[in-house]
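Below is one structure. I have some questions about it.
A protein chain is absent from this complex, but the other protein chains hold their places.
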Amino acid sequence: MKMMRNFVPVLTVTLVIFALWYAFAIVLNKNWAYDKATRGGYELSFTELVADTWTQKKPLLPTPDQVAVEIWASTGTAAISKWTRAEGRSISYKLSKVFGDKKSLIRHAWITLSATLMGFVFGTGLGILLAVGIVHNKAMDNSVMPWVITSQTIPILALAPMIIVVLNAIGISGLVPKAIISAYLSFFPVVVGMVKGLRSPDSMQLDQMRTWFASKSQVFWKLRLPSSVPYLFTSLKIGVAASLVGAIVGELTISQDGGLGARMLQGNYYGTTILIWAALIFAAAMAAILVSSVGLVERITKKRMGFVG
Amino acid sequence: MSMIIAALAVWIVGIGINIWIARQKPGRWQSIVSATVFGITLVIIWELVVRGTGISPVILPPPSMIAVAFARSTDILAADFVQTFMKGVLTGYAMGCGAAFLTALAIDRSDFLKRGLLPIGNFVAALPIIGMAPILVMWFGFDWQSKAAVVVIMIYFPVLVNTVQGLDAADKMQKDLMYTYAADYWQSLLKLRLPAAAPFIFNGLKIASTLALIGAIVAEFFGSPIVGMGFRISTGAGRLELDLVWAEIVVAAIAGSAFYGIVALIERKATFWHPSQRK
Partner (left out) sequence: MANETVIKAEKLSLTFETNDGPVHALKDVDLTINKGDFVSFIGPSGCGKTTFLRVLADLEQPTGGVVSVNGMTPREARRKRAYGFVFQAAGLYPWRTIGGNIRLPLEIMGIPKAEQKQLVEEVLDLVHLEGFANKFPWQLSGGMQQRASIARALAFHADILLMDEPFGALDEIVRDHLNEQLLELWAKTNKTIGFVTHSIPEAVYLSTKIVVMSPRPGRVTEVIDSPLPRERSLDIRETPAFLELAHRVREGLRAGHEDDA
């Protein structure tokens, strides 16, 4: 499998990236270390410099291990402590304590994930419906499709603060505004991809359907929809990643409702850089898991349907 | 109430016009006219609904108010545009594409590096890189440099992946032919592989144009001197000066589509020979 062939090169490149990360940590954090030394009136040897730059409390660039420790502290240890402290209570109570812990990355991740998934599902659903409409109705194709294509060049994410603020002002806060941004961001790739996919059957196949006097609905369910599956999945992968970005940027605007973006904003405000990185890496991990989950469903579906590769 | 009925009427008329257009013999004009009709209908309905239902213009300003705000703030909008687009986006775009291009050429000669870097590149391209914006503002300061930095990291991997794919696009037979001419690496690169890579490279450049603008604007949410499109949007939203915010969004929309359009135009010139351009 292609994955095995690439294992050694990918591993090498990854290790090199980590090595560079540690090296850059020295470079970026050294000024702070030198300042401290000058104020304290002592000199720093190279090994002392390295040791210092890799263990600062508010480094400009935390090291991978610092970030990993912080992640574990805000997820594993936090969860365990809340779980054990609720000794003797029901499972649901314990879970509520774990997820209710304001400092826990698990809670924030869950908040971000809920907004992402809600937006993603809505955006995809509406996108598919619109795509079906565009493919079957020339008037819609003419009038709406150009806007869909153009909107991909417009920085929709720039609307995020406005959407959040406006909805908050009329009392809608929390999950919904973020979900709306996420839905908006996943909507467009899905429409474009589905339209392409629904139109992908070649003229030979469509002619074949005509010889059988198939109705438009039959052509849709038996030919167009199955043919669109590979295109749909490609768009879903883009869409889920875009939804996550939308939720996070929404949280970066207003942090009061929690979420990974909110955590990053807090870290930014208080200068606790390790926190920012922890939340960011966690978000990246979540993105990777979401995209690969879609990829997994894609592989299984494609296999079942006989699509090769 | 009458405004709502008027809005409904406009909507029906708009749909009617578009259905009529769709019934005509197919031609290229249909898309442009239909889309324009759709857009105008939307704007008119927006105006009528907002005025008719009495929604506070602070929450959702009608298009007429936005136009007024646009007209009276052109100097602010222009300054914002220069700050965000000319300084942040263009610098970051040039640097990011240049770096990605050079990296692609560097790893082109090593199959090992290619196999190692491509999966990682595809992986990173899917991550919420924009989350690094606050960190980059911390490193590079409030001014446009940090915005350019955000643009660079956002476009680097998509452009890299597309360029590497492009450099592999020349088929075996073409490469064999070059081999029979005893062409050296550079001759083969300049005469065959780069032209063959052009469609892929431009695909990357188009994607990057959109990401660049998003990156620069969102980065300004985290710190900016008192000028910039993102700055205006976030502070304007906070102060509920939504007409100015919408005017800024209009500028952003025009900038985004114009930027993409220019890249697409250059693409058409450079890849005139590709089947997709010849249809």
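What to note about this one:
By letter and in written order, the chains are A and B; residue numbering begins at 1 in each of them.
Here, a contact is a pair of C-beta atoms (placed from the backbone, for glycine too) under 8 Å apart; a residue touches a chain by one contact, two chains touch by 3 or more.
What you are looking at is a predicted structure, and each value in this text was computed from that prediction instead of being measured.
Here the chain not displayed is in touch, across the complete complex, with B. Within the whole complex, the absent chain has one touching residue among B:S31, B:S64 or B:Q174, and that is B:Q174. Where chain B meets the missing chain, the touching residues are 173-174, 176-183, 187, 191-192, 195, 198, 271-274, 278.
Rule of thumb we're sticking to: only the chains that are shown with their structure count from here on.
Separating the centre of chain A from that of chain B, both taken as means of CA atoms, is a distance of 20 Å. The touching residues of chain A, counted against chain B in their complex, run 5-6, 8-14, 17, 28, 60, 137-147, 150, 152-162, 164-166, 169-170, 237, 241, 244-245, 248-249, 252-253, 260-261, 264-265, 267-268, 273, 276-277, 279-280, 283-284, 287-288, 291. Within the complex formed with chain A, the residues of chain B that make contact are 15, 18-19, 21-23, 30-35, 37-39, 58-60, 112-120, 123, 126-128, 130-135, 137-139, 209-210, 213-214, 217-218, 221-222, 229-230, 233-234, 236-238, 240, 242, 245-246, 249, 252-253, 256-257, 259-261.
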